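Structure incoming, see below.
With one protein chain withheld, the remaining protein chains of the complex are depicted in position.
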Amino acid sequence: MSRKLRMGMIGGGQGAFIGAVHRIAAIMDGEIELVCGAFSSTPEKSKASGAALHLPPDRCYGHYEEMILAEKKLPEGIRMDFVAIVTPNHVHFGPAKLALENGFHVVLDKPATLNSAEAYELKKIIDTSGLLFCLTHTYTGYPMIKEARQIIKEGRLGKLRKVYVQYPQGWLSTFEEGTDYKQAQWRTDPSRSGIAGCMGDIGTHAFNLAEYVTGEKMTQLCAELQTFVPGRQLDDDGMVMMKFSNGLNGLLYASQINAGEENNVQISVYGEKGGLVWKQEDANSLLLKMLNQPQQILRFGQPYLSSFAKLGVRTPPGHPEGYLEAFANIYINFARTLRARLDGKKATEEWLDFPGIDDGIRGMQFIEHVVKSNASTEKWMPFTV
Amino acid sequence: MSRKLRMGMIGGGQGAFIGAVHRIAAIMDGEIELVCGAFSSTPEKSKASGAALHLPPDRCYGHYEEMILAEKKLPEGIRMDFVAIVTPNHVHFGPAKLALENGFHVVLDKPATLNSAEAYELKKIIDTSGLLFCLTHTYTGYPMIKEARQIIKEGRLGKLRKVYVQYPQGWLSTFEEGTDYKQAQWRTDPSRSGIAGCMGDIGTHAFNLAEYVTGEKMTQLCAELQTFVPGRQLDDDGMVMMKFSNGLNGLLYASQINAGEENNVQISVYGEKGGLVWKQEDANSLLLKMLNQPQQILRFGQPYLSSFAKLGVRTPPGHPEGYLEAFANIYINFARTLRARLDGKKATEEWLDFPGIDDGIRGMQFIEHVVKSNASTEKWMPFTV
Amino acid sequence: MSRKLRMGMIGGGQGAFIGAVHRIAAIMDGEIELVCGAFSSTPEKSKASGAALHLPPDRCYGHYEEMILAEKKLPEGIRMDFVAIVTPNHVHFGPAKLALENGFHVVLDKPATLNSAEAYELKKIIDTSGLLFCLTHTYTGYPMIKEARQIIKEGRLGKLRKVYVQYPQGWLSTFEEGTDYKQAQWRTDPSRSGIAGCMGDIGTHAFNLAEYVTGEKMTQLCAELQTFVPGRQLDDDGMVMMKFSNGLNGLLYASQINAGEENNVQISVYGEKGGLVWKQEDANSLLLKMLNQPQQILRFGQPYLSSFAKLGVRTPPGHPEGYLEAFANIYINFARTLRARLDGKKATEEWLDFPGIDDGIRGMQFIEHVVKSNASTEKWMPFTV
Partner (left out) sequence: MSRKLRMGMIGGGQGAFIGAVHRIAAIMDGEIELVCGAFSSTPEKSKASGAALHLPPDRCYGHYEEMILAEKKLPEGIRMDFVAIVTPNHVHFGPAKLALENGFHVVLDKPATLNSAEAYELKKIIDTSGLLFCLTHTYTGYPMIKEARQIIKEGRLGKLRKVYVQYPQGWLSTFEEGTDYKQAQWRTDPSRSGIAGCMGDIGTHAFNLAEYVTGEKMTQLCAELQTFVPGRQLDDDGMVMMKFSNGLNGLLYASQINAGEENNVQISVYGEKGGLVWKQEDANSLLLKMLNQPQQILRFGQPYLSSFAKLGVRTPPGHPEGYLEAFANIYINFARTLRARLDGKKATEEWLDFPGIDDGIRGMQFIEHVVKSNASTEKWMPFTV
């Protein structure tokens, strides 16, 4: 009898934002069930969180180490298949390593680790383990982003020239970390977030989106970071001029002090023959602007889309899908790939279209280069890996 | 130990559209699990569908009657709590009646039944049973639609004057029922769909939306239906002039031959002091236009919204939610109410905000009045119940 | 030496809205100059208005009759070529008749006259005179509306099925005519406006737009008018179900009590193969939605447009043009046609694309049928001419 894939979760206790998103995204398609978790730093809190999620107490653990070792001892038909790690950045590497070393596949929230050294080390562990690893760069899960990538891959825009990517938020416009707002506290704390604030939290998404959509790699950058809110320990705003492989260049900005903005992710790419524009606020459309032709609005779910874009759609055109479905597209592709492996089958190219450790390493490198460039008086800094 | 609520499904086998939507909507929030189903008309197909959903073969039934009677015999900790009925319209009343008579709560896809006689009868059965009943009029699950209703309820627009509601689709612009497209086949077949095509399938949504948002009831109507595609047995297009209680009037149109339109639901309401506009294509915004003041864009998830709108949001502002989340909001409110009952608690007004049999009766009455008005040479026909 | 065409104006004194619009529209392209006027009902006010417009006192007249007779006596190189009549509706027929009978071409603001009898009579006078007559139905001056008409004319949408046209305003949501607001006063006064208020003022625009774009003629209608504001003498809101030639049908609504709306003209047309949508708020775009193809945004000024649409554009794409340019497109086509006549040349089909007396008669008939249908208990009323 077929069965759902079994997920354990590390982090994501009551009050967490991204843990709840992971759970919805994971279970939505009926292919994954949550079977256990180490949701919080104390056994009591973890069990309380687990109870609210209708988990049995004996599968709610007080620490991720306890969970991994205990689950390993459970019979094959019961123990979790993979672990989803949704903790703050400083608790990414440890549980990922332990899980992999004990035979569990891993889904990890971004950014990959606390620094690039950890990310490189993690790659080695993944490679050695031979297990699956997925990094949840949500925006690459949007069908119309997948379509944008395919359009460019097929050369329909001609040789690329410019990419502009923006990720403005406004929720840290005031000193939120001075209140009891946990999301603000850890994201602005270097010991938990790493060397970058805004650029680590959301700048990495913008960077990942730019490389994913264009298919090109950043080669040089010139970055300027800011900390606008007094008392804040990390950057809350940044802008980057960028050069990529094959003559592409462009701009990236990310901010958490663009007061009044919510989560306004946008990307535009221009080539010799035309351009395309995607805005998360109208996520189910992709604007295609070919030279001297009527602009086109490509719409999710339509028959003219690529196999990559079609795969990530659950409803007919005109029934808007959103952020949670994009997130679920990461999970479902991971699940399809994992199930293929369990069934001894080969995953298709479309199923394999989810971010992995190489994206994670690029992201950590991005953070470190941005911080370094910000501190430099040189205009252009090579992006070396 | 707390547990998920257990759902059985009638209909929704492989190839069905709305069954898959129900499943995603039901399970997304981790409060409901699918435990059994009578997915298709033959035991083989039903078991195949169930297997793809990772259900054990002994919970996949060949007929809804078999399922209801078998589940009733299962121990309390195992048998389903409620049944979700997602079959074509002619198989709504039968399973709903049987489920209720055997002690199962019911979630039913719209429109309620094949005709209003069945709907009235169903109401009696529900009342007698004392069980919960939920009708999935999806659009009332959108947070910004709930906000619109609250704004009007609070009198912020003043006395209402006009409501305009539209529901254009284009997917039946050609004779799709002549192909092997099942969705088109049953929706255009009077024996399965009832006396109306387009007006039953989507006109009822528009009607329900108008009454839900304005809080007023239709009192008179003047309708004109059309069948544009040759060979089609039911209307594929309709328009209605409407009068409501308290001096409100307006227009409704629904079409499945607006070629090029996807699912472009919109509603605008105007009162003495201002108006509001909602478009499903930008579902997370509500436009509020007060006389002589700047227009406002109210956004889902923001702190200034009502408790009704806030309840139906899973992510921070700017992470777009869509149709599936709106659908899930129907389910989660039903689940909250059901759990309150199981726990012997009182459901809040917010939880109780999901459509029920009275909406279903109104919908069936709408269909019958529209068809009757269409056949009449009188301009205005009273909407009698 | 070439010269500008000379315009005299009747009405449009200080405080008038549409007179100023006519002047801007007329002179913008450098082909027409204002040389005289009877701007107001008293010589003093008329001279004051004329002085503000930098006209010599001897060309500012106290009454239109005085102006027409005086100008007629002026030498050919000095006297006006045509008269623009921008008075309230009850002062349309008189000056138009007198001007035509004295050899002056006429540009007339809509609606044509106070009733259809006058409109028919005016047509006779025009035909007898052999002079040019132009009715300023502004919306047909928008390049993208011209493009919409051409697309349909070329059959690209296939046989037409539905047309929806809306014209919501909110400026008469309160009893504005009780203040000293002149625009509100005459428009709500039957003796100056005619038998309809909202439907005469803006409903006629919507009707004209529907017939212009689709190329079809209304054959039946079912109308409902309302007067929402207490004390008001004429309708301030109306909705109409419509049948047209060749199987087309649809909806029209116009309102001046849609509180919060400004001037939100929209039209959508659907045929067997696709649909198109135009919204004045995004006037420089035309959305083309063909079945199963990406939607297209056609943009003003682009090389792929028809000769009719291209003619009415002054700037490269992306430099938005608006209402005044649309209005000027009516004037410039009238001017091109008039100049061709003066030069003994033949006007092109594109130049002749401006509204005339036949549109005026249709508009008056529309008003009268709408009022009649509103008073009837019959559903469908033939639109007879």
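As written, the chain order gives the labels A, B and C, with residue 1 at the start of each chain.
Note that contacts are C-beta pairs under 8 Å (C-beta built on N, C-alpha and C of every residue); 3 or more make two chains touch, one makes a residue touch a chain.
What you see is a predicted model, and the numbers here were worked out from it, not measured in a lab.
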{"item": "Omitted-chain contact residue, chosen from C:C36, C:L53 or C:A206", "value": "C:L53"}
{"item": "Residue of B:N102, B:Q185, B:Q266 or B:Q296 touching the missing chain in the full complex", "value": "B:Q296"}
{"item": "Touch criterion as defined above, residue of C:K72, C:K182, C:H319 or C:K345 at the omitted chain", "value": "C:H319"}
{"item": "Touching the absent chain when the full complex is considered, from A:G50, A:G194, A:G271 or A:G356", "value": "A:G271"}
{"item": "Positions on subunit C where the hidden chain makes contact", "value": "1-4, 17, 20-21, 23-24, 27-31, 34, 51-54, 56-57, 169, 171, 261-264, 280-284, 299, 314-325"}
{"item": "Residues of subunit A (touch criterion as defined above) contacting the omitted chain", "value": "157-158, 161-162, 164, 166, 168, 170, 173-174, 222, 224, 226, 228, 237, 239, 241, 249-251, 253, 255, 257-261, 268, 270-275, 288-291, 295, 376-380"}
{"item": "Where the missing chain touches subunit B, by residue", "value": "288, 292-299, 302-304"}
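Methods note: only the chains that are shown with their structure count from here on.
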{"item": "Nearest-to-centre chain - CA centroid comparison", "value": "B"}
{"item": "Inter-centroid spacing, subunit C versus subunit A (mean Cα positions, whole Å)", "value": "55"}
{"item": "CA centroid of subunit A to CA centroid of subunit B, Å", "value": "34"}
{"item": "Subunit C: positions in contact with at least two other chains", "value": "288, 295"}
